[in-house]
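A quick write-up on the structure given underneath.
Of the protein chains in this complex, all but one are displayed in their positions.
== subunit A ==
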């Protein structure tokens, strides 16, 4: 499919275009927009709040432009055939996120409760680190299939990352969710990195086992039921997800990992029964844990009746007004929003610039802005799935779909939670939310997707010239 947009002569979906244009100039033009739009937004915030163009406009614009330029240069040099949309889309989200974080830094309310003030410069630093990791991935990971070698190391790594927050003295309980570790004054969310490492493990494992999982099955009521022993891996992952939910009280991370695994399992085996199993198991797990875990119960109550939770929060400690405040922020924004810098989303107070940053987008940019942001995420996921379709190797396909599926699930879980569609969880919007782990990990994720898409779209190596093959069928449009 990826080739169809590039070359009129090819309509196959799995084989990359031979001699397809690299589209690097398209990427550069799009990047220009991705940098200019946030710069204008930044000026807009300054004019709205202080009636003057912010003094940091030049350095901010240059900083973002420089980072985008470096990223573009690395892609041009090391992944010339990569998808041209992924980098600009991520840059745009990252830039807009920086603007909104800076806007919340200006809130006197958030400053007075120490929730903001100097978050934007730090986020810019994290962005630089993220782009750095992105470059490292592209420079040192010449072929994504190299990751296949680390399948089982990845498993161990992912487990360690997931369990780190439970280590006494290292883990930090922030607002009820134990998904953080504290190292040298920095809070790190290992779950964000575990997401990528787990995807590598799942892809490597499923690539090897997919035939056994897919073929050895019995047919029952129209579904292919797996053999008992093949159920092992899914049970293990399910169990780990439940453990995350119980011990780290984080519904979102748990849902994300299990959902990612189900998606990859389904793609690997082409068996719908896995989805049915997955849904049943996640429902059973969620209901089971919710029946005895008070933190999860409270999140569900706050979701079902945010107004009651709001009223309780005024008198009873441990309850949070955030859900209702977020809904008010969205409602007050209406169709077109109040304009950047002119809303009152700082009323959300805690995590206004991280977990709840979407509420600020909603209030100040309105329905129109949120729809645009959601569509950008949708586009990133779509480019990711296209990369999976175009990839020529099963490992690459699985890894690409796992990473993009994880991104889609995370966006759904976070945005759905903030908008009151599902209970609130402790995750952050990729790229826009304040938080180093999230930004760095997601840039690495984009790096891997770009690497896979570069491999997928790279022209096939020219076959060795053969004297008796004068009129071979290889077509190479000039």
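We adopt the following convention: a residue touches a chain if its C-beta (ideal position, glycine included) is under 8 Å from a C-beta of that chain, and two chains touch if they have at least 3 such contacts; residues count from 1.
FYI, contacts and distances are computed from a predicted model.
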{"item": "UniProt protein name of the chain not shown, from \"Ech hydrogenase subunit D\", \"4Fe-4S dicluster domain-containing protein\", \"Peptidoglycan D,D-transpeptidase FtsI family protein\" or \"Endospore germination permease\"", "value": "\"Peptidoglycan D,D-transpeptidase FtsI family protein\""}
{"item": "Listed residues A:171, A:204, A:405 or A:435, member touching the removed chain", "value": "A:405"}
{"item": "Contact partner of the left-out chain, one of A:191, A:362 or A:423", "value": "A:362"}
{"item": "Residue among A:370, A:399 or A:448 that touches the chain left out of view", "value": "A:370"}
{"item": "Option from A:327, A:357, A:399 or A:432 whose C-beta touches the chain left out", "value": "A:327"}
{"item": "Among A:381, A:399, A:424 or A:452, the residue in touch with the chain that has been omitted", "value": "A:381"}
{"item": "Hidden partner interface residues of subunit A, rising order", "value": "13-14, 108-109, 111-113, 263, 266-268, 270, 307, 310, 324, 327-328, 330-335, 344, 347, 362, 366-367, 370-371, 374-375, 377-378, 381-382, 385, 388-389, 394, 397-398, 401, 404-405, 408-409, 411-412, 415-416, 419-421"}
